[in-house]
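Omission of a single protein chain aside, the complex is shown with its protein chains in their original locations.
Read from first to last, the chains carry the letters A and B; within each, the first residue is number 1.
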Amino acid sequence: METWEEVTFAGYILEPGNAESYKTGDWRSRQKPVINQEKCTFCLLCWIYCPDGAIIRKEGEVEIDYYHCKGCGICAYECPSGAIRMRSEMEGE
Amino acid sequence: MMARKVLALNGDEAAAYAVKQCKPDVIAAYPITPQTIIVERLSDFVADGELDAEFIAVESEHSAMSACIGASAMGARAYTATASQGLALMYEMLFVASSFRLPIVMSVANRALNSPLNIWNDMSDTMGARDCGWIQIYNENSQEVYDFTIQAFRIAEDHRVLLPVMVCHDGFVVSHSTEGVEVLSDGEVDSFLPPRDPVYPLDVEKPVTIGCVGVPEYYPEIKYQQEVATKKSIETIKEILREFNESFGRSYGIVEEYRTDGAEVALLTIGSISGTAKEAVDEMRAEGKPVGLLKLRLFRPFPIEALRKSLSGLKVVGVVDRHISFGSCMGGALNMEVRAALYEMKDRPHVMGFPTGLGGRDIRVEHFLKIIDELLMIAEQDALEEEYKVVGCRGPGCIGP
Partner (left out) sequence: MRGIVEVRFHGRGGQGVVTASRLLAEAALLEGKKVQSFPAFGAEREGAPIKAFTRISEAPIYIRSQIYTPNIVVVLDPTVIRSERVTEGLKDDGWLIVNTIKDPEVLKEELDAKAKIATVNATSIALELLGAPRVNTPILGTLVKSTRLVKLDSVISIIKSTFKGKVADMNIKAVERAYQETKIKGV
């Protein structure tokens, strides 16, 4: 890690938009959402509701960014089609 | 060269006049006795079109400093003034300003803190703020207030420094005392103080993030970097002072010596009280007593080297504080600092503290004569009985009234 001579001036962050390069998902609750693409109607409610922006919009379908997903279950609760199910981390995958 | 103008200005007016010539972009202030005149004059200058600055009349000192922080972060030249309770209310933001390394200049008309309610002069306010990471300059009279306000902007904005500066003058005793002040021409100030050249201004084209979280893995590195910058700033301050002296025919120093030739004992003073103390030194010298005086200009960063040099060879030093650091071992902060600075010195003088002139108590030449008598006695006995004694206070253990 940087010494006091190497850290930026007064700890300023000098590169803008660097949040993208930060991986913040080193933890999740003991469960994670799994999408059943068959049931999904691409209504995008999960995409709106996810507090972590962990639902990724793709061409005609949604995907979950498991690195940032915190496993809160909001997406599963809000999905009108029952397309998201919370599964225990222990259940394989 | 044309003779310079000498204007009749009190300390506050001298500060306002200097600030006007330094052309700040933003002034954010809340009036509080005894600095009110500064802010009044500056708002006049802005209203009359003599100064092209954004004058923000804020609702508190906390906001005044916050506004200055924002303005300075944008790259503006920012200024404010305050005193006593106002500085106390600013306390939180003082650390933010210095930790962001923002060049902000602030005049402080030194005044006691409540309670009991007191609007008069002492240094409880700025001495309490000594660890906020600001450079602190103390002035004796209106001329010094004028000269050092101009230098403060140069110091603060120098890329080797980039720290906020407090320019202190004693409330009422200097702030409300009219004296002749030799002012520089606008051109002279312009040549000494170029426009600010900000290093990392907030800019949507080139964004930076200021004031983010500093986790324990980074906080010490960032703080030590600030400490090194603060300590090193003394070299830049000296350099700027030298340039100012040479350009404008002044003779200021970081530690100023008065009649110290052959002195065995000396007073070490700060601020306007130095003037009255010099009179006492003159009287003692007339009687053949080996007495001198040292005036400290800079309290932060503390000029350890200069002080050690000036104090070596003396037998006794009487340190005149203008506040009490309650429960500390040495009465006042200046006395603590001086003693600490001398601790490792061989043949160090005895050091005794004299917290003086609290809450506006008028300190006279006679008080200093008593202090000097005490110092001469210590020199004779080569022993110190007490670390400090309050001066200008009735009752046992004090030098009154």
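One rule holds in what follows: contacts are C-beta pairs under 8 Å (C-beta built on N, C-alpha and C of every residue); 3 or more make two chains touch, one makes a residue touch a chain.
All values derive from a computational prediction rather than experimental measurement.
Asker: List the neighbours, among the chains on screen, of the chain that has been left out.
Answerer: When the entire complex is considered, the left-out chain reaches B.
Asker: Among B:Ser272, B:Ser310 or B:Ser325, which one touches the chain that has been omitted from the display?
Answerer: B:Ser272
Asker: Based on the whole complex, identify which of B:Asn114, B:Thr178 or B:Ser247 touches the chain you can't see.
Answerer: Checking each option in B:Asn114, B:Thr178 or B:Ser247, the one touching the absent chain turns out to be B:Thr178.
Asker: Even though one chain is hidden, which residues of chain B still touch it in the full complex?
Answerer: 6, 8, 10, 119-121, 141, 172-174, 176-180, 272-276, 278-279, 360, 362-365
Basically, only the chains that are shown with their structure count from here on.
Asker: From the mean C-alpha coordinate of chain A to that of chain B, what's the distance rounded to whole Å?
Answerer: 53
Asker: Can you check the complex and tell me which residues of chain A touch chain B?
Answerer: 1-7, 9-14, 16-17
Asker: Would you mind writing out the residues of chain B in touch with chain A in their complex?
Answerer: So the residues of chain B touching chain A come out as 99-101, 199-200, 206-210, 212, 214, 217-218, 220-222, 224-226, 228.
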